[in-house]
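Here's a slice of the assembly, chains where they normally sit.
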Amino acid sequence: MQALYFAWVRERIGLDAEPLDLPEDIKTVAALLDWLAQRSEGHGAALADRSLIRVALDNEFAGPEASLAGVAEVAIFPPVTGG
Amino acid sequence: MRIAIRVQPEPFDTAAELARLGTSRTDIGAVASFTGLVRADDGLTALTLEHHPVMTLRQMARVAAEAETRWPIAAGTIIHRHGRLLPGEGIVLVAVASPHRAAALEACSFLIDWLKTSAPFWKREEGPWGARWVAARAEDDAAAARWQ
(Lines give C-alpha, C1' and ligand atoms only; values in the text may rest on other atoms or scores of the structure.)
Protein backbone atom coordinates (compact mmCIF):
# COMPACT_ATOMS: atom_id res chain seq x y z
CA MET A 1 0.00 0.00 0.00
CA GLN A 2 1.15 3.52 -0.80
CA ALA A 3 0.68 6.30 1.78
CA LEU A 4 0.37 9.98 0.82
CA TYR A 5 0.66 12.80 3.36
CA PHE A 6 -0.48 16.39 2.97
CA ALA A 7 -0.13 19.78 4.69
CA TRP A 8 1.08 19.64 8.33
CA VAL A 9 0.70 15.86 8.41
CA ARG A 10 3.28 15.78 5.64
CA GLU A 11 5.51 18.28 7.43
CA ARG A 12 5.44 16.45 10.79
CA ILE A 13 6.11 13.06 9.23
CA GLY A 14 8.75 14.58 7.00
CA LEU A 15 7.63 12.69 3.91
CA ASP A 16 5.27 13.31 0.98
CA ALA A 17 4.69 9.59 0.52
CA GLU A 18 5.97 6.20 1.59
CA PRO A 19 5.22 2.55 0.83
CA LEU A 20 3.61 0.66 3.74
CA ASP A 21 3.99 -3.06 4.33
CA LEU A 22 0.95 -3.65 6.53
CA PRO A 23 0.73 -6.52 9.05
CA GLU A 24 -2.21 -8.82 8.28
CA ASP A 25 -4.15 -7.79 11.39
CA ILE A 26 -4.41 -4.13 10.28
CA LYS A 27 -7.80 -4.19 8.57
CA THR A 28 -9.33 -0.72 9.16
CA VAL A 29 -8.39 2.96 8.90
CA ALA A 30 -8.39 3.26 12.71
CA ALA A 31 -6.03 0.30 13.08
CA LEU A 32 -3.79 1.72 10.36
CA LEU A 33 -3.51 5.07 12.14
CA ASP A 34 -2.69 3.36 15.46
CA TRP A 35 -0.01 1.28 13.74
CA LEU A 36 1.41 4.25 11.77
CA ALA A 37 1.63 6.42 14.89
CA GLN A 38 4.28 4.02 16.25
CA ARG A 39 6.45 4.23 13.14
CA SER A 40 8.48 7.31 14.14
CA GLU A 41 8.36 10.31 16.42
CA GLY A 42 7.17 12.38 13.42
CA HIS A 43 4.36 9.93 12.64
CA GLY A 44 3.36 10.00 16.30
CA ALA A 45 3.28 13.81 16.36
CA ALA A 46 1.33 14.01 13.10
CA LEU A 47 -1.32 11.53 14.23
CA ALA A 48 -1.58 12.51 17.91
CA ASP A 49 -4.95 14.26 17.65
CA ARG A 50 -7.21 11.98 15.62
CA SER A 51 -10.00 14.60 15.58
CA LEU A 52 -7.77 16.58 13.18
CA ILE A 53 -6.97 13.65 10.89
CA ARG A 54 -8.86 12.87 7.70
CA VAL A 55 -8.28 9.85 5.47
CA ALA A 56 -9.01 8.99 1.85
CA LEU A 57 -8.73 5.44 0.47
CA ASP A 58 -8.06 5.33 -3.27
CA ASN A 59 -9.19 8.97 -3.54
CA GLU A 60 -12.43 8.59 -1.54
CA PHE A 61 -12.95 10.00 1.95
CA ALA A 62 -13.16 7.16 4.49
CA GLY A 63 -14.11 6.95 8.16
CA PRO A 64 -12.20 5.13 10.92
CA GLU A 65 -14.14 1.88 10.45
CA ALA A 66 -13.57 1.72 6.68
CA SER A 67 -11.93 -1.53 5.46
CA LEU A 68 -8.48 -1.53 3.87
CA ALA A 69 -9.24 -4.63 1.79
CA GLY A 70 -8.08 -4.09 -1.79
CA VAL A 71 -6.92 -0.52 -1.12
CA ALA A 72 -3.85 0.59 -3.08
CA GLU A 73 -3.42 4.13 -1.73
CA VAL A 74 -4.18 5.83 1.57
CA ALA A 75 -4.00 9.62 1.85
CA ILE A 76 -3.74 11.16 5.32
CA PHE A 77 -4.24 14.86 5.91
CA PRO A 78 -5.83 17.59 8.08
CA PRO A 79 -9.39 18.87 7.56
CA VAL A 80 -9.49 20.65 4.20
CA THR A 81 -9.33 24.46 3.98
CA GLY A 82 -9.74 25.27 0.28
CA GLY A 83 -12.21 27.56 -1.41
CA MET B 1 -21.06 17.98 -17.72
CA ARG B 2 -22.12 21.52 -18.39
CA ILE B 3 -19.82 22.85 -15.66
CA ALA B 4 -16.17 23.09 -16.69
CA ILE B 5 -13.56 22.33 -14.04
CA ARG B 6 -9.97 23.56 -13.83
CA VAL B 7 -7.25 23.30 -11.20
CA GLN B 8 -4.24 25.41 -12.07
CA PRO B 9 -1.31 27.35 -10.63
CA GLU B 10 -1.83 30.22 -13.08
CA PRO B 11 -4.02 33.24 -12.25
CA PHE B 12 -7.52 33.31 -13.75
CA ASP B 13 -9.46 36.23 -15.16
CA THR B 14 -12.95 36.36 -13.64
CA ALA B 15 -14.08 38.90 -16.19
CA ALA B 16 -12.97 36.79 -19.15
CA GLU B 17 -14.50 33.64 -17.69
CA LEU B 18 -17.84 35.38 -17.16
CA ALA B 19 -17.77 36.86 -20.63
CA ARG B 20 -17.25 33.38 -22.06
CA LEU B 21 -20.22 31.93 -20.12
CA GLY B 22 -22.80 34.42 -21.17
CA THR B 23 -22.01 34.90 -24.82
CA SER B 24 -23.98 33.83 -27.86
CA ARG B 25 -26.85 32.20 -26.00
CA THR B 26 -30.36 33.47 -25.51
CA ASP B 27 -31.63 30.78 -23.11
CA ILE B 28 -29.64 32.09 -20.13
CA GLY B 29 -31.57 34.43 -17.86
CA ALA B 30 -29.10 34.61 -15.00
CA VAL B 31 -25.39 34.36 -14.33
CA ALA B 32 -24.15 34.21 -10.72
CA SER B 33 -20.50 34.22 -9.79
CA PHE B 34 -18.31 33.99 -6.74
CA THR B 35 -14.62 34.86 -6.59
CA GLY B 36 -12.53 34.17 -3.51
CA LEU B 37 -9.46 36.37 -3.11
CA VAL B 38 -6.38 36.44 -0.88
CA ARG B 39 -6.80 39.02 1.90
CA ALA B 40 -3.79 40.71 3.49
CA ASP B 41 -5.21 40.21 7.01
CA ASP B 42 -2.79 40.88 9.90
CA GLY B 43 0.05 41.48 7.49
CA LEU B 44 -0.30 38.26 5.48
CA THR B 45 2.24 38.31 2.67
CA ALA B 46 1.42 35.08 0.79
CA LEU B 47 -0.98 32.17 0.79
CA THR B 48 0.11 28.76 -0.47
CA LEU B 49 -2.47 26.17 -1.50
CA GLU B 50 -1.41 22.56 -1.34
CA HIS B 51 -3.72 19.94 -2.84
CA HIS B 52 -4.20 16.25 -3.62
CA PRO B 53 -4.30 16.50 -7.41
CA VAL B 54 -6.21 13.34 -8.33
CA MET B 55 -8.74 13.61 -5.55
CA THR B 56 -9.26 17.32 -6.08
CA LEU B 57 -10.45 16.93 -9.64
CA ARG B 58 -12.62 13.98 -8.67
CA GLN B 59 -14.27 15.90 -5.82
CA MET B 60 -14.82 18.99 -7.95
CA ALA B 61 -16.43 16.90 -10.68
CA ARG B 62 -18.66 15.24 -8.11
CA VAL B 63 -19.78 18.54 -6.62
CA ALA B 64 -20.44 19.93 -10.12
CA ALA B 65 -22.47 16.84 -11.07
CA GLU B 66 -24.51 17.14 -7.88
CA ALA B 67 -25.28 20.79 -8.68
CA GLU B 68 -26.41 19.81 -12.17
CA THR B 69 -28.90 17.31 -10.73
CA ARG B 70 -30.30 19.91 -8.33
CA TRP B 71 -30.62 22.98 -10.54
CA PRO B 72 -31.17 23.68 -14.26
CA ILE B 73 -27.66 24.77 -15.16
CA ALA B 74 -26.97 25.87 -18.73
CA ALA B 75 -23.22 26.35 -18.29
CA GLY B 76 -20.73 26.87 -15.52
CA THR B 77 -17.09 27.14 -14.56
CA ILE B 78 -15.15 26.19 -11.45
CA ILE B 79 -11.51 27.20 -11.26
CA HIS B 80 -9.38 26.53 -8.18
CA ARG B 81 -5.76 27.59 -7.99
CA HIS B 82 -2.91 25.91 -6.16
CA GLY B 83 0.60 27.09 -5.37
CA ARG B 84 1.75 30.36 -3.86
CA LEU B 85 -0.58 33.36 -4.18
CA LEU B 86 -0.16 37.00 -3.18
CA PRO B 87 -2.73 39.31 -1.53
CA GLY B 88 -5.40 40.43 -3.98
CA GLU B 89 -5.03 37.38 -6.22
CA GLY B 90 -8.00 35.12 -6.96
CA ILE B 91 -8.07 31.71 -5.25
CA VAL B 92 -11.29 30.25 -6.58
CA LEU B 93 -13.95 31.16 -9.13
CA VAL B 94 -17.43 29.66 -9.34
CA ALA B 95 -19.76 30.87 -12.09
CA VAL B 96 -23.15 29.43 -13.02
CA ALA B 97 -25.46 30.32 -15.90
CA SER B 98 -29.08 29.22 -15.69
CA PRO B 99 -32.42 30.14 -17.18
CA HIS B 100 -33.51 31.27 -13.70
CA ARG B 101 -32.22 33.64 -11.05
CA ALA B 102 -32.76 31.49 -7.96
CA ALA B 103 -31.09 28.48 -9.61
CA ALA B 104 -28.00 30.47 -10.57
CA LEU B 105 -27.63 32.05 -7.12
CA GLU B 106 -28.29 28.86 -5.18
CA ALA B 107 -26.05 26.67 -7.34
CA CYS B 108 -23.24 29.20 -7.00
CA SER B 109 -23.53 29.21 -3.18
CA PHE B 110 -23.81 25.42 -3.09
CA LEU B 111 -20.69 24.95 -5.21
CA ILE B 112 -18.47 27.22 -3.14
CA ASP B 113 -19.81 25.87 0.16
CA TRP B 114 -19.19 22.27 -0.90
CA LEU B 115 -15.81 22.98 -2.44
CA LYS B 116 -14.68 24.43 0.88
CA THR B 117 -15.42 21.25 2.77
CA SER B 118 -14.99 18.46 0.22
CA ALA B 119 -12.11 19.40 -2.09
CA PRO B 120 -8.70 18.46 -0.64
CA PHE B 121 -6.90 21.81 -0.54
CA TRP B 122 -4.94 23.16 2.40
CA LYS B 123 -3.93 26.78 2.94
CA ARG B 124 -0.66 27.89 4.47
CA GLU B 125 -0.30 31.55 5.43
CA GLU B 126 2.97 33.49 5.43
CA GLY B 127 3.31 36.72 7.37
CA PRO B 128 4.89 38.30 10.46
CA TRP B 129 4.24 34.97 12.28
CA GLY B 130 6.35 33.00 9.78
CA ALA B 131 4.24 30.28 8.16
CA ARG B 132 1.16 28.57 9.57
CA TRP B 133 -1.51 26.19 8.31
CA VAL B 134 -5.07 27.49 8.29
CA ALA B 135 -7.41 25.57 10.61
CA ALA B 136 -10.76 24.36 9.28
CA ARG B 137 -13.72 26.36 10.51
CA ALA B 138 -16.90 24.89 11.97
CA GLU B 139 -18.94 27.53 10.12
CA ASP B 140 -17.70 26.14 6.78
CA ASP B 141 -19.02 22.71 7.76
CA ALA B 142 -22.30 24.31 8.77
CA ALA B 143 -22.53 26.17 5.47
CA ALA B 144 -22.03 22.94 3.53
CA ALA B 145 -24.41 20.96 5.75
CA ARG B 146 -27.36 23.24 5.00
CA TRP B 147 -27.42 21.82 1.45
CA GLN B 148 -27.84 18.22 2.62
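By written order: A and B. Residues from 1 in each chain.
Definition applied: contacts are C-beta pairs under 8 Å (C-beta built on N, C-alpha and C of every residue); 3 or more make two chains touch, one makes a residue touch a chain.
On a predicted model such as this, the values are computed, not experimentally measured, just so you know.
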item: Overall stoichiometry - one representative per chain kind is placed in view; value: A x2, B x2
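Quick note on the criterion: only the chains that are shown with their structure count from here on.
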item: Chain centre separation (chain A, chain B; CA means) in Å; value: 27
item: Residue numbers on chain B that touch chain A, as the complex places them; value: 36, 49-52, 54-55, 58, 80, 91-92, 112, 115-124, 133-137, 140
item: Contact footprint of chain B on chain A as seen in their complex; value: 4, 6-8, 10, 56, 59, 61, 75, 77-83
